[in-house]
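Only one protein chain is missing from this complex, and each of the others stays in its spot.
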Amino acid sequence: MKPYRTDIAWSSADSITVFGRSLPDEILGHLSFGDMAFLELTARTPNANESRMFNAMLVTLVEHGLTPSTMVARLTYLGAPEAMQAAVAAGLSGLGTVFVGSVEGSAKMLSEAMPKPDPTADLDAIAASIVAQFAATKSIIPGIGHPFHKPIDPRTPRLIQIARETGFDGPYVALIQKVAAEAGRARKRDLPCNATGILGALACEFGFDWKICRGLGVMARAVGIVGHILEESRNPIAADLWLRTEEEATNHFRAAKTE
Amino acid sequence: MKPYRTDIAWSSADSITVFGRSLPDEILGHLSFGDMAFLELTARTPNANESRMFNAMLVTLVEHGLTPSTMVARLTYLGAPEAMQAAVAAGLSGLGTVFVGSVEGSAKMLSEAMPKPDPTADLDAIAASIVAQFAATKSIIPGIGHPFHKPIDPRTPRLIQIARETGFDGPYVALIQKVAAEAGRARKRDLPCNATGILGALACEFGFDWKICRGLGVMARAVGIVGHILEESRNPIAADLWLRTEEEATNHFRAAKTE
Amino acid sequence: MKPYRTDIAWSSADSITVFGRSLPDEILGHLSFGDMAFLELTARTPNANESRMFNAMLVTLVEHGLTPSTMVARLTYLGAPEAMQAAVAAGLSGLGTVFVGSVEGSAKMLSEAMPKPDPTADLDAIAASIVAQFAATKSIIPGIGHPFHKPIDPRTPRLIQIARETGFDGPYVALIQKVAAEAGRARKRDLPCNATGILGALACEFGFDWKICRGLGVMARAVGIVGHILEESRNPIAADLWLRTEEEATNHFRAAKTE
Partner (left out) sequence: MKPYRTDIAWSSADSITVFGRSLPDEILGHLSFGDMAFLELTARTPNANESRMFNAMLVTLVEHGLTPSTMVARLTYLGAPEAMQAAVAAGLSGLGTVFVGSVEGSAKMLSEAMPKPDPTADLDAIAASIVAQFAATKSIIPGIGHPFHKPIDPRTPRLIQIARETGFDGPYVALIQKVAAEAGRARKRDLPCNATGILGALACEFGFDWKICRGLGVMARAVGIVGHILEESRNPIAADLWLRTEEEATNHFRAAKTE
């Protein structure tokens, strides 16, 4: 019988140790919240460039206004205002393949096509092969194009700029842009790299497993959802959202009855 | 019919605006993840002292090793590894009155006893009144004593030190310590202020509504839970935890059958 | 060290036993789903009258059309269609004090006023005392009145009828109706007992702890939510719900920009 084991943290009567560091002496007041998140994912503290890039990645994912997630949190808070944690939990539950999925999809696509960062790789050939593969299975290429942001997702150039400033503009960041360009040529329309595409590439530059990308989104959205619950507690919309939706969706019954 | 309204964020084809700031130009690369959380709660960016204190508060709440929350996340991940967001959501669902509750309880107690920070208040009298009130209803005073950390919760002196360095050692931080001292005298045993007591006091120093304290805990734990799911994916314990628990809990049936 | 223990169920290589009964031989094909729920709550099987009344109570709570819960489930399914269980979980998360709370509130009020069913009790006096107590604290009396169903919640007379047919029209069912009548007199408007009031009274007739009432609601709604997810998978509304809500809620930004 192997004993249970965690290597993350433990406590004694007078100490708390997290990833080998004294929480009071080496972490509190020394690490920012974002750097603490980095520690959770890598078991080490980031250097200045890593910190700047990683924090920017998380910040990108915090807030998107009214989304299914924040609507869910507000509607849940309406029924159980005494259990705010349940409203956040409900809001996070839908961060699956459809929304946060494209960061994950981009990271998976890039890391499978180039398992290790390779400065000598023929990125044009890899990009062409990726685009051909997706065309063969008629699948959507994750991380390129945007239904709403035209001509380009405004977060993309900014994330690329920060990547350049911090030394993270490596082969994966180059590759996703080549994939976007190649896809645009093949499909004869503008399909620039979007924020999720770049975030997936940056996760690869950090050496993160693509499976952890969803975790980045979940952490970040937890912060944004709390902000929405706070607004909901002051300027509620959930009750109206329910009543107006219910009325509209069952009007056809009323109409049929009076015919 | 009043239209739905959010003042948090909106997008146009070429812009994303969050709390009145351009996300690409004024937030990405400028705000850390912790400062973004501050923006979500206050609609403004923190100054350097606020940032240091607020980040330390969040960091305090990220990681506590194997807790009910992280066990829940691991057991949920065991059944649905394809839906990591659901494992985080499940882990957050139990952050209710029992655990995160004492930050909330401390903030509520302090802010009700002194609705606005008052440097001229007689803190000794307020502390005595608080202790008497809780004694009258035989309730536990939130934020003082600790079942495990003796003689003192090691996070407490460190948080007080950071509060001093950042100018947050105001009347609420003083009051919670006086409550602890008074309670210790009244109950004739050492009941020093614990981390949740100080965190509640610091929330009051920031002017946060006590109801938002649970949100701080939820944000922070979302980060820690992702760390535990990552460890679970590499060195799993959840399957053993289930099988050993099930076996032990139903052994009495087997014993009864063979009697 | 006390070992973990459950008395609900256990398995051996060739048997599965639930509440002392062989699952294959004594439960499957013998107990309906509703009776199985009764077994879970009481550790015994219901007689015919108990079964009819209990099943009617659960059925009352299954379906309410588009509610915050079913909207939450649909919006969650939109983001994570691969994890239907997370959509149901999200939908259940808001069944707190506001909605399902009034069944619980009614049962609590009635069982505190009359801890055991007492056929000789002066129900008029108890009802008057309840109404006076709630008036003194200016609290809403749970289980009476309805914002929408006028003059009476159509489920109420039907549940009372079934209670009469099954012998469950005992002192609690009488008491909630007297509370409603007394409250109507005191507040000079019609405040008939609603479905949640009767359900709370029936829970008392069964001898259920008021705390389990929320569990009845949660079980029942899980069934209804699955029905809504099925409809959402065929005739989706969640995407429109998101996009129309987002557009309306951020229109004021667009208007301000073009001014």
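Chains here go by letter, A, B and C, matching the order in which they are written, and residues are numbered from 1 within each.
Basically, a contact is a pair of C-beta atoms (placed from the backbone, for glycine too) under 8 Å apart; a residue touches a chain by one contact, two chains touch by 3 or more.
All values derive from a computational prediction rather than experimental measurement.
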*Quick one: which of C:58, C:78, C:130 or C:144 touches the chain that's been left out?*
C:58
*Go through chain B and note every residue touching the omitted chain.*
65-69, 71-72, 75-83, 86-87, 89-91, 93-100, 237-238, 241-242, 245-246, 249-250
_Interface with the undisplayed chain - residues on chain A_ = 3-6, 9-12, 17, 80, 82-83, 85-86, 89-90, 93, 245, 248-254, 257
*asked:* Across the whole complex, list the residues on chain C that are touched by the chain not included here.
replied: 1-2, 4-11, 13-16, 18, 23-25, 27-29, 31-34, 36-37, 40-41, 51-52, 55-56, 58-60, 62-66, 83-86, 88-90, 92-96, 100, 148-152, 154-155, 157-159, 161-162, 165, 211-212, 214-215, 217-220, 222-224, 226-231, 233, 235, 237, 240-241, 244
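Just so we're on the same page, only the chains that are shown with their structure count from here on.
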*Enumerate, in label order, the chains that touch chain A and chain B alike.*
C
*Just curious, how far off is chain B from chain A if you go by their C-alpha centres, in Å?*
23
*Using mean CA coordinates as chain centres, what's the chain B-chain C distance in Å?*
31
*asked:* Centroid from C-alpha atoms only, then distance chain A to chain C, rounded to Å. What do you get?
replied: 37
*Name the residues of chain B that each touch 2 or more other chains.*
4-6, 9-11, 83, 85-86, 89-90, 93
